[in-house]
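Can you keep this structure in mind? I'll have questions shortly.
All protein chains but one are shown at their positions in the complex.
And now, chain A:
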Amino acid sequence: MMSNDELRRRVVATLAEELELDPEALTPEATLYDDLGLDSLDAVDMVVALEKSFGMKFNDEESLKAVRTVNDLFELLIKLKESQTADEA
């Protein structure tokens, strides 16, 4: 199973590529809307790119809406990975 560090690295790489952002700017505390300048359309594309990259589905809209920072996204994906792995087990 992918380690949490690997997961974080892959989130950063995926967002940097999809949104053409400097990976350096994708610090855990960076906020998606204010610091990184994303808008509602970018948020859609971010989810599409992450779902493709991780082969997982974001099926909980509420927790997705609560994401403010890059770290929130890490945490959400870690939880998702654990729950989907548990489902498979």
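Quick notes
Operating definition for what follows: contacts are C-beta pairs under 8 Å (C-beta built on N, C-alpha and C of every residue); 3 or more make two chains touch, one makes a residue touch a chain; residues count from 1.
To be clear about the criterion, contacts and distances are computed from a predicted model.
One chain of this complex is left out of the view, and of "Negative regulatory protein YxlE", "Beta-ketoacyl-[acyl-carrier-protein] synthase family protein", "ABC transporter ATP-binding protein" or "Pyruvate dehydrogenase E1 component subunit alpha", the protein name its UniProt record gives is "Beta-ketoacyl-[acyl-carrier-protein] synthase family protein".
The missing chain lies against chain A, touching residues 19-20, 40-42, 44-45, 48, 51-52.
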